[in-house]
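All protein chains but one are shown in place.
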Amino acid sequence: MFLVYFHLAFGLASLPEAQKLAEPVYPRIDTLIIKSMPKEQLTAVTASADSEIIRRLYLDLLGTIPSAQEARTFLNEKSTNKRNQLIDQLLARPEHARHMSHVVDVMLMDRRPDQRVPTAEWQAYLYTAFAENRPWDQLIREILSADGSDPKTRPAAKFLLDRDGEVNQITRDVSRLFFGRNLQCAQCHDHPLVNDYKQEHYYGLAAFFNRTSLFPNGEDKKAVLAEKAEGEVSFQDVFDKAKKVKTTKPRLISLTAINEPAFDKGKEYKVPPKKGEKPQPVFSRRAQLAPILTSKDNHAFARATVNRFWAMLMGRGLIHPLDLDNSENPPSHPAILDLLTKEFIAHHYNLRWLLREITMSQAYQRSSEVPVQLKEIDPTKWVVAPLKPLSPEQMAFAMMQATGLTDAERTALGTKCTEATLYAKLSPQVSPFVSTFGTRPGEPEGHSFLATLEQSLFLKNGSVLRDWLSIRNANLMDRLTRMKDEAQITDDLFLSILTRLPSQEERTEVIKMLQAAPAAQRHTTLSELTWSLLTSVEFRFNH
Amino acid sequence: MQPCSYQCGTKEHLHSRRTFLMGTAAGALGFAGMTTMASAQSLKSSQKRVLVINLAGGASQLETWDPKPGTDTGGPFRAIKTSVPGIHICELLAYTAKKMHRLALVRGLNTAEDDHGKGDYIMHTGRRKEPAFDYPHLGSVASKLLSPSESSLPGYLHITPSGGSSFGKQDAAFLGPRFASVTLANGQPPPNLFAPKNLSPDAEQQREQLRSQLNQRFQRSRRSAQTEAYTASFDQAEQFMKQAHIFDTGKEDPRLADRYGKHDFGRHCLMARRLLEHGATFVKVTHSNYDTHHENFDFHIEQLGEFDRSFATLIDDLVDRGLWSSTLVIVMSEFGRTPRINHLYGRDHWSKAWSVALGGCGIQAGAVTGKTNANGTAVTDREVHGGHLFHTYYRALGINPAKNLHTPDERPIPLADPKASAIKELLA
Partner (left out) sequence: MGPFLPFTLKIDPTKTRLWKELKLGSPLIACRYDPTGKYLFATAQDSSIQRVNVLDASTTKLSGHQGWVRSMAFSKKDHLLVSADYHGVINLWNWQQPTPKPSNTIEAHDGWIRALAISSDGQTLASCGNDLKVKVWSLPDGRLLKTLEGHDYHVYNLAFHTKEDRLVSADLKGKIIDWNWHQASIIRELDAKVLHKYDKGFMADIGGVRCIAFNNAGTLLACGGITNVSNAFAGVGNPQVVLFDWSTGKIKQQLVPAVAFQGTAWGVAFHPDGFIVGAGGGNGGQIWYWKPDQPNSFHTVSHGVSFRDMTLHPQGAQLGVACSDGVLRQYSLLALVSKIKA
């Protein structure tokens, strides 16, 4: 193993530009990671087993686990390139676009309750974007530019409309999501802990939105964004004894203020403010943001994006926490972040490219088992793969797959079964998982993990899981109760739920339990066995 | 005047309360989930708790703690003497008046917020609402800071008059759902507390055993704080399920239970007592509703008729059980009501000069702070706002209000508004 990495570290020479773009980046990621690893840990590095990686890839890219059949096929596949082939297959599946629509919905909207744009329409919009692999910069441009007045682009306006067009909410989240800097603390004064975060950064960003409001009003569910032609941000440091009031023109954190054209009095508006009419300034401050934010010159945007999706796959950001990018909190691997940022821009913000490169890396594909010789694991070195708790959506879809609800619905749909028709059947089942396992609405879903009493009672005593363990045509209980051979049942049970075959020890144990129970109680025994597997730590985490 | 008893024994109110079962109070004794009575005793003596009675909708300060009889705003009720010489409260609180020596009054409250939601927020967080930041409820903070680690009950329990029982998320803000409220709607236990009917104890044991074996095997090489938290949450569920009997007020001696009044609020106060004596950290009982824009006086007779007797009984029971001195008691609303009586005999929203009552842990019994003018339209002495109340609460509980909580991104948040301070004259 060591030799392989050694080879990789020295295997790259400079190539011509065009060729460079086609050249995969993931070997360079691995080189840089290996370079940062302490020697004694280098020897401990272990690649994941096939059963581990297929589960991980399915969960990360499709948001669910593979069926027993899919798992079996992959495990039996002999090709040496089968992992990279699987990655390409998964990225091309509609389920991938669906999963990304969930991930990005939560990323951008923090599970806020719907205000003016229904989540279904917003997710459908995101699904379409991911299905065609719309470049990330274009997607964010759309989201920050839409004002909600055109029904065709209204779903994209959810980001701004459902934040009530409110300047502080928007400023906080734009800084957090698209700059990787949570400037909220700089609202009232320069950030007390982070020297880089200045009050003028906060208000420079706020100045893009300070003239924006909801039209006709906040109560109207069909409200759109309107803008005035006047109004400046003003701020003073709460600690400033002189109480000096300052102002700034719109400016991005790292860039100078934008040039704002001056207008003669009375010429500022295309549509002047009038009762019952939406005002339209000649010069829209808000409209300036999207193009500058997503421009190639603004590395912070690509950098924050790369860091976020790296964290989605690798369990933590290269910069961590994700929205604390500053000189005193440097990336664990600055060279990787720079490399991916540069390449992400060069690859025209192609998100699928980014996910592909990261998942193809050996760093991603390591085993999550901690080698016995290692006492302490530094999570920033990626010596072992992290345990990532399943999101509420991953948990719901994985449990539906594990219990065979997915198969049952697929069978019931017959020839009408497509990703969309199946999703329509399954998605209503997700909401109890979101309400039980999701974070507080409006709270950014970090990688903090919460195990609550509500959740364990839901799993122990709730009716959702219990219903899925009754027998239904083509579901897991149906399949297993038809089988006679206990060893076969045991293998199928483990493969269906944990995406692996049982250990010898486990096989013996389960067979014993099955044989001990009277035949008439087979279903009861199987359903309790299934429950134990579903509620195990192994299932709860993407490992 | 004796409180009018028309609520009692009527069909309507009998319908809405659960039958009080015959039987002894044996079920209420002993702490399931605790190993011995001794540990329960030590918990009693060291643990501090909070009880909030939330008079939702905005109870009138003039019909409760700060009566102004004989003035243009006074309304039809009299002020009566209390067990503390010199303190008079409204005649609608005849039972509570006899417990005044255990309570303290804040009569100079000006929260400057006449909106229900925003007023409620101030009274629950000690802060005004901010657009992009939420402060945690007092209940969530108490749950975090006061709950013993071995507690098998959720830290913040909220008994509401109606709705559905549920686990909250929002009110814990950045402290996270672990410290959020658990709603016991109409005193009903939270969802999924009871094991599925068709799951036999043997099967339950078997499935738990297998789950535990699988976990051990997986955690041999993949143990983390997160995996530990996950497995611990199942243990917590098991402990909590063993405590389910607390939610059955039918286990109480009916004669003792009836002292609380034969109505929902009485039963809810009884449940609050049961929860507190079984180790709950923070219990809030909401009594609805006091938003009396119309017929303020008729409605206050009805609502306070329920509140007065139940609350007085609850004070007695907490004292009898040795819990009073370790339980901070707060009687509050989102605001008070206008001194001016409107054309519908109603009073409207009013936050400029109103009152709350405190008692128990750390509170100077019999104290009164703050004063309003003759007809109650303005605070004339010792004006305080929500921030002062929260400093006082924390001081009373022995917690430094300047202590910081931390958001997930490590932003320090002082427990109480740094611009305010405790009402020292109310502290014991």
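So that you can tell them apart, the chains are marked A and B in the order they are listed, and the count of residues begins at 1 in each.
We take it that contacts are C-beta pairs under 8 Å (C-beta built on N, C-alpha and C of every residue); 3 or more make two chains touch, one makes a residue touch a chain.
It should be emphasised that the depicted structure is a prediction, and the values quoted were computed from it without experimental measurement.
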| item | value |
| --- | --- |
| Left-out chain, listing which of the shown chains it touches | B |
| Touching residue (missing chain; options B:D291, B:D317, B:E334 or B:D417) | B:D291 |
| Touch with the omitted chain, as defined above, among B:D72, B:E130, B:D235 or B:D381 | B:D72 |
| Residue touching the undisplayed chain, where the options are B:R255, B:H343 or B:K419 | B:H343 |
| Chain not shown, touching residues in chain B | 1-2, 4-6, 9-10, 12, 57, 70, 72, 75-78, 161-162, 288-289, 291-295, 298-299, 301-303, 341-344, 346 |
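The rule is short, and it goes like this: only the chains that are shown with their structure count from here on.
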| item | value |
| --- | --- |
| Inter-centroid spacing, chain B versus chain A (mean Cα positions, whole Å) | 39 |
| Footprint of chain A on chain B - complex, ascending | 131-134, 154, 167, 169-170, 172-174, 176-178, 180, 182, 190-196, 199, 203, 206-208, 210-211, 213-215, 217-219, 221-222, 224, 226-227, 229-234, 236-237, 240-241, 408-411 |
| Of chain A, residues touching chain B in the complex | 166, 168-169, 172, 182, 184-185, 193, 321, 323-324, 368-370, 372, 387, 389, 436, 439-443, 446, 448-463, 466, 503, 506, 509, 513, 524, 528-529, 531-533, 535-538, 540-541, 543 |
